[in-house]
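Of the protein chains in this complex, all but one are displayed in their positions.
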Amino acid sequence: MGWKFDQPLYCLSDEQEQKETLELWEKQKFGGLSSGNNRLPFPLTFLIALIVMTAFLVTMPIWGQRPNAQIYTSFVAAMDDPQVQQLATPEEKIAYVTQQAMAQADGVLQGAIERHPLAWDDLLNIAPQIKELQASGSKYSLDNYNVVGDRIALANFEGNFVEGGHRERKQPWWDKGYTIDVFYVAYFMIAIVLITKQLPHFSRKPDMSNAK
Amino acid sequence: MAFQRYKFGAAGIGLMFGFSMSITLFGPANDFRSGVSTWVGLDKQLSLGRVIGFSYEDPLVIGDGKPIVVILDKDPKTGAAIDPPQRAYVYSAGIKFSPGVNHPELLGPGVRDLSEGKGQIAQANMATGAVFTIGKDEFNGEELDYIVNATAVSGWTPAEVLSAAGDENMRYVGKGKTIYITEGCWWCHTLLPEQTQDWQFFGAPPFLGDMNGEMPTAFGSDRKAPDLLHVASRNSSREWMTMHFFNPRLVQPNSIMPRFDYLWGKKDASGNTIDFKKWRADYTAYVNGKTIYPPEVPEPARTAEVRALIDWVLTSLR
Partner (left out) sequence: MLMKYLFAKNEEIPAGSATIFFGFSSIFWFVVGTGLGSFNAAKLAFPDWVTGTELFAFGHMRQVHVLAVILGWISMAFGMTMMYMTPALGNTKLWSEKLGLWTVFMWNVGLSLGLTLLWMGITSGREYSDLIWPIDLVVIFGVLLPLGINVWMTISHRKTQGIYITNWFFGACIFMLMIVFFVGNSPELFNLTGLTEAYLTFWFAHNVLGLWITPVAAAIAYYTIPKLTGNPLYSHRIGHLHFWSIIAFYSTPASHHLMSAPLPEWLKSFASVEGVLILIPAVAFVANILLTMKGKWSLFVENIETKFSITGVLLAIPLNMQGGFQQTRAINWYVHGTGWIVAHAHLALLGMSSFLEAAAVYFGLQQMLRRKLYSLTLANLHYWFFIIGFCTYWISMTIAGLMQGAGKIYEVPYIDVVVAEHPYMIARWAGGTMVFTGNVIWLYNMWMTAREGTIVPSGRYAHELAYER
């Protein structure tokens, strides 16, 4: 049963092929990552670069961020406009309010409003909470509050310490996890070059001098 | 020749794996510690006890060794009315306390100080049992909920509270969640509404501090059925729940939920043996259009598992 383990294995690839592999390994520079046969093929390195770029672009924290209360302050200001009262349907009302808000907003805020559209009923739900927060003089600014469904709640995100001894709850568009990742990937790239360079080829002839 | 290189490789594995572990374990552990318990969090841990699922006190996972939640409308000591009714968490002698009582650091800064100071939780003694309530007070300018050891503060003993309340005010929440776990409800129902339009049906997702001291959280990941985190806010009818658990198709013809009639046990509320065979036959007749009304669902007994399950759903999932 089984192979005969104490004899060299029967191998389907011929002697010549094995020899070539070995020679190429010996002559390669930089651990073979950039030269010789069987270097990482260009399409592969290209794909890897593409993946790294894509990874950072599609996961930028702005995609899928919860809306903060700050976005809707201009909505709340505009909703009491007498012109809004004259509009018949909720759809028209919210369209008008959004338009007003967009007109006042700068580029970043416009993007945020576009990513987090609001229905008129939702606005009715959150408006009193926003007004209350504005009046309360909380130590957190409005962009530290998330709009979660019909509730406005302090974000569950632990940010940097700010003046006054508390941590801000604002989710930046470029946050700590993202920064860690930049370094993490950079270290990995250095490490992988070093490691593959250090490793001898698996098919080197067995050194039997120490064998029992 | 090359063995040194392999040592290098082995060290590399340790280094790389250790690096990723420290980011994904130590980093968040630091942040979790600052989660301040909310009322929901305190209510959950006090009503569930030390741990749900397999443990020393409950090796067969049938809901042994869990506290009882009692809805109090009058003070058991003085008889004074409590309005609105308050929840008291009764740990009879020998029942293990919830994690926050034994390890107050889990409650988060502020809540810990209040619970240890005004709440006197350090005086709770497992050998004699204790009754807890949730109090509210100001700490450094913030309104916080904290645990009150009512046995030390107001002199309530477990036996007094239980007898003052009576069975109709007792809620077997810990046992109920145990059944939720063993029956695998969480394979289809989640306890985690998402941050999208989901809330319009299922309510807000859980907040930081909503699960301090809870084990297991049983968020679930695979949703074949509605989210349950706030189910009792949508539907708080005990009759509906009873029918739905016995045979979901009685109230929702298209439901694919299994029947949980086996949670009724052998006897119903009045001590009669439940004739499941007859019920099934009657139900089949009803489904086939031979009778107009479905058979009556038996009233669950006081100690039936389904009673505890409904208690949990209606008390905790609000």
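Each chain gets a letter, A and B, in the order it is written, and its residues are counted from 1.
FYI, contacts are C-beta pairs under 8 Å (C-beta built on N, C-alpha and C of every residue); 3 or more make two chains touch, one makes a residue touch a chain.
Values in this document were obtained by computation on a predicted structure and should not be read as measured data.
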Chains still shown that are in contact with the chain withheld from the display: A, B
Listed residues A:81, A:122 or A:175, member touching the removed chain: A:175
Touching residues (missing chain, whole complex) on chain A: 1-5, 8-10, 12-13, 17-18, 21, 31-33, 38-41, 43-44, 47-48, 51-52, 54-56, 58-59, 61, 63-65, 155-158, 171, 175-178, 180-181, 184-185, 188, 191-192, 195-196, 199-208, 211
Absent chain, residues of chain B that touch it: 1-2, 6, 9, 12-13, 16-17, 19-21, 23-25, 27-29, 31-32, 35, 41, 45, 50-54, 59-61, 99, 106, 181-188, 190, 192-198, 200-201, 205-226, 248-249, 252, 254-262, 276, 280
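Quick note on the criterion: only the chains that are shown with their structure count from here on.
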Where chain A and chain B are represented by their mean Cα positions, the distance between them in whole Å: 34
Of chain A, residues touching chain B in the complex: 66, 148-151, 153, 156, 158, 167, 180, 184, 187-188, 191, 195, 198-200, 204, 207
Residues of chain B touching chain A in the complex: 1-2, 5, 8-9, 12, 16, 19, 23, 31, 34, 193, 195, 199-200, 203-205, 207-208
